[in-house]
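Please read through the structure below; I'll follow up with questions.
Yeah, one chain of the complex is gone here, protein chain that is, but the others are all in their spots.
Each chain gets a letter, A, B and C, in the order it is written, and its residues are counted from 1.
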Amino acid sequence: MIFILYLIKMCYNMDIEKVIYMVNFRNDYCFIAHDEVLKQLMEYNNKTFVGYGLDEVSEEAKQLIKKEIKNENVDVHFLPGGTITNKVLISHLLRPYECVISCDSGHIATHETGTIEQSGHKVLTVPNYEGKIKAEDIKKVFYTHPDEHMVKPKMVYISQPTEFGTLYKKEELLQISKTCKELGLYLYVDGARLATALTSHLNDITFSEFASLTDAFYIGGTKNGLILGEALVVLNEDFKKDMRYSIKHFGGMYCKGFVTGIEFKTMFTNNLFFEIGKKQNEMANKLYNELLNIGVKFLYKQETNQIFPIFKNEIIEELRKYFMFELWERKEEETIIRFVTHYKVTDNDIEEAINIIKKLL
Amino acid sequence: MIFILYLIKMCYNMDIEKVIYMVNFRNDYCFIAHDEVLKQLMEYNNKTFVGYGLDEVSEEAKQLIKKEIKNENVDVHFLPGGTITNKVLISHLLRPYECVISCDSGHIATHETGTIEQSGHKVLTVPNYEGKIKAEDIKKVFYTHPDEHMVKPKMVYISQPTEFGTLYKKEELLQISKTCKELGLYLYVDGARLATALTSHLNDITFSEFASLTDAFYIGGTKNGLILGEALVVLNEDFKKDMRYSIKHFGGMYCKGFVTGIEFKTMFTNNLFFEIGKKQNEMANKLYNELLNIGVKFLYKQETNQIFPIFKNEIIEELRKYFMFELWERKEEETIIRFVTHYKVTDNDIEEAINIIKKLL
Amino acid sequence: MIFILYLIKMCYNMDIEKVIYMVNFRNDYCFIAHDEVLKQLMEYNNKTFVGYGLDEVSEEAKQLIKKEIKNENVDVHFLPGGTITNKVLISHLLRPYECVISCDSGHIATHETGTIEQSGHKVLTVPNYEGKIKAEDIKKVFYTHPDEHMVKPKMVYISQPTEFGTLYKKEELLQISKTCKELGLYLYVDGARLATALTSHLNDITFSEFASLTDAFYIGGTKNGLILGEALVVLNEDFKKDMRYSIKHFGGMYCKGFVTGIEFKTMFTNNLFFEIGKKQNEMANKLYNELLNIGVKFLYKQETNQIFPIFKNEIIEELRKYFMFELWERKEEETIIRFVTHYKVTDNDIEEAINIIKKLL
Partner (left out) sequence: MIFILYLIKMCYNMDIEKVIYMVNFRNDYCFIAHDEVLKQLMEYNNKTFVGYGLDEVSEEAKQLIKKEIKNENVDVHFLPGGTITNKVLISHLLRPYECVISCDSGHIATHETGTIEQSGHKVLTVPNYEGKIKAEDIKKVFYTHPDEHMVKPKMVYISQPTEFGTLYKKEELLQISKTCKELGLYLYVDGARLATALTSHLNDITFSEFASLTDAFYIGGTKNGLILGEALVVLNEDFKKDMRYSIKHFGGMYCKGFVTGIEFKTMFTNNLFFEIGKKQNEMANKLYNELLNIGVKFLYKQETNQIFPIFKNEIIEELRKYFMFELWERKEEETIIRFVTHYKVTDNDIEEAINIIKKLL
């Protein structure tokens, strides 16, 4: 009998001096930015701009996004990071007693230090299935909150891909969207790594189909090559009014909005956004398959750029001498770790990694 | 096999006109007040008082409470209701990012419409065992919240008795208290029905021992014969400073504080507080045993004044013609209901109830 | 010209043992309740009720209130106190970045320990004129808050009568109401002492006319003879939905709602509500006129049951031996104090008071 003991402290608390690593598999936000992004910033640096995202380049970027999702009738806002984006969107329209439903592994439920609660709203959790929420669980939690002695469910929060790198398929998204509409719930999607979802070899939904199923979602930039920035896309009319007030009120208004404007314009010019996502997935796929070949087990199948190999506890310390990664969950004899592949990982990095791990097994 | 479907709507949404009930088993707050309480209010009504709980009678009441728990060194505050008392105590000292641990059936976790979240704090839940929290689960949740990307556990909330009428035994309370001290967590006890806990035939802890294990707790008045009022008892020095500011800030300052003062003075004069609790338990015990005798099953054993009999679904509608009660949980073929006995229930009420139910089975 | 201006500590911090007072002029909430209220509670104490204000007597009380304001189409909710009533109404509908406008002497702006801010909303203040707000100042503050870098005004809060016992006349209320409608602002009136406003010798507006000018207001009970309770009357459809959720969420749901139901039924039976208000005014009027006769100056004219006489600083200590009252403002040589007359003050009390003060002058 095995039972989960506890999540262990994040890697960044390790004594980093002693790690002579080959390659950084810790996350996809360990570089400053994609070279093209910095290049564009250099080129625009002889101009002046209107602040707070009201400049022309931000407008160009917004038009490019609208074109991608084939919908002119949306509002786009650029915010500095994912947590503040979630906070602003979720808190903007909910009445004080209304709450948001998330699966128990959802980022807002676990890794945002209670920032949704800071705005006064409960995050009602339901079980996750490989990081995903089930439409029937949404119904169940909705019907068990029938009156004013309990919070009132009003929104569903999901991530695409999930915290475990897994992917909602089109059919699942349709079910969830339909359930939300039936119950009068808003559907909001955290797309911190949306590029990897849309370019996954398992993805079966187009960007515009995906967008049309939501009331709002955000397109993650920080984990896809930007210095900073996420693009919040608002489809539902209810949310549009006064959104800029909420952005400022909750502390998410970014003074030099034109910077994120330039970045997103760069992303959605020449398909760069998707190329980065695709590259991140391909490296994960390669690493996953090669590890499978040498007998490594995984928590879940690889679907995007996060994979969760399982190693004997005694190997972990050795691995830490060569790689940066996060410890995910420690069990009695084995530890699950997380490898994330970013856009600067090379084929060579993967091959050397496999060679090292092969020797340690 | 399918089981629990959903909690069903609270009884008060039934069409009350059609209920020609014999006896009200819905709750213990269905009467205005114990006669002695109203009598005392009448007698004091020729006097004038200083407002906001700073009068002499409130001071007398506080002294009586200190005497009961054999501790002069506590602060006592009278508040109008349980939810606001929980909100004030929990929100007074927690830093913004700190959270409170409760079992998933805890009142603050389920039945307070997110009022703790309204103050910005997450309620971290762990499984309940017959309504109770286990010390080892407190440890587990504490150690899985190790850094600033998650909320920081700082307080444990329990109810004595629990939402299911069950009782923490002395040994369990000692374990929980010890765990809290080890981990640097505050222990706060919701005593909405504390009188029934202290007078239960299964209780093995004195009032003063109980008090000494907590950092703060409240003595429930509303469910024990008062018009309104709970007595918040604060033992830990950390909480004492500026508590009256938090009471006012969160909306719990009661203008005519002397009314709750008079009520609690009445309660702790001639043992009335405990007599009411005892009476409420005795009626539950009698009803429980007689129902057992005629073959009724229960969710849990009777420990205080709430019992949870299980009936076939087809009987429920019939029962509703004779009794007021709450529907607790509906399964496929059976429904769990809740009977609460209050201090005005008589032996005769119980006997007639048994006669009716016997016929319906 | 110099004038020190600070409020001095509330009277209740005086050493109350040494005050051998004749009569309590400190406030109108120094008694438990009007005798008729307690009598009715005694009579109803043999019955059981549905909780949380969903009982039949509360319904009867609501009907009586609707009849008084000649409007069937309103929602009425009973809450335990004024501060929590203000908090619930104001926070229920405002979006996070929206704010409420109050004059700088408004109760929510000064004497509620930041409870509106606790819900996340700024209280924007404008100057008071004898406790009143001017329609033109509402316009000014509205137009100087034009964009998302500032809070967005959405509601106006006034008190009738004001914190200084002064009265808005019909014409003033019409102006304010009209301005609010023009600007898309809600108008909410704090009626903690509404009975004294409606029965003032200077009042020129009927209860139903008054009600029709507001989006919501509350009828104060606590300061007009109740043990506890205020009746929140909601006229604007926007506010009606889910109000009970907000009442619970912010901590204002009162378990034994039937108690406030019975109290308000008593108030609006046989005109008791207005008789109490009228009596409170008459005593203030008598006291005011007799003090004027013996040469006492006042901060404002008497309009309801609060008057603000000005005495030389050296007399204050002497006065404190005979009367309970609040110190309002201390200047260099004189102190403004507040006398409030309640429904148990008698003609004889006034006459003895005048005799004492005459000797001290």
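The definition used in the following text is that contacts are C-beta pairs under 8 Å (C-beta built on N, C-alpha and C of every residue); 3 or more make two chains touch, one makes a residue touch a chain.
Note that this is a predicted model, so its numbers are computed, not measured.
Undergrad: Please pick, from C:51, C:96, C:161 or C:252, the residue that touches the omitted chain in the full complex.
TA: Once the missing chain is taken into account, the touching residue is C:96.
Undergrad: From the list B:247, B:276 or B:354, which touches the chain that is not on show?
TA: In the complete complex, the chain left out is touched by residue B:247.
Undergrad: I'm checking contacts with the chain that's been left out. Which of C:70, C:111 or C:201 qualifies?
TA: Candidates C:70, C:111 or C:201; residue touching the omitted chain: C:111.
Undergrad: Where the complex has a chain not shown, which of C:26, C:62, C:77 or C:121 is the residue touching it?
TA: C:121
Undergrad: Across the whole complex, list the residues on subunit C that are touched by the chain not included here.
TA: On the side of subunit C, residues 5-10, 13, 96-97, 99, 110-114, 117-123, 140, 143-144, 146-151 touch the unshown chain.
Undergrad: With the missing chain put back, which residues of subunit A would touch it? List them for me.
TA: The list for subunit A reads 12, 16, 24, 26-27, 29-33, 35, 38, 41-42, 44-45, 47-52, 54, 56, 80-84, 87, 112-115, 118-119, 222-223, 227-228, 245, 248-256, 258-259, 262, 324, 344.
Undergrad: Taking the full complex into account, what residues of subunit B touch the chain not shown?
TA: 91-93, 95-97, 119-120, 148-149, 151-152, 242, 244-250, 253
Everything below uses one rule, namely that only the chains that are shown with their structure count from here on.
Undergrad: What pair of chains is linked by the largest number of C-beta pairs in contact?
TA: After counting contacts between each pair of chains, the winner is B-C.
Undergrad: Computing the C-alpha centre of each chain, which chain sits at the greatest distance from subunit B?
TA: Chain A.
Undergrad: Averaged over CA atoms, how far is the centre of subunit A from the centre of subunit C? Could you give it in whole Å?
TA: Distance between chain centres: 51 Å.
Undergrad: Using mean C-alpha positions as chain centres, tell me how far subunit B is from subunit C in Å, no decimals.
TA: Computed from C-alpha means, the inter-chain centre distance equals 33 Å.
Undergrad: What parts of subunit B, by residue number, touch at least two of the other chains?
TA: Those would be 112-114, 118-119.
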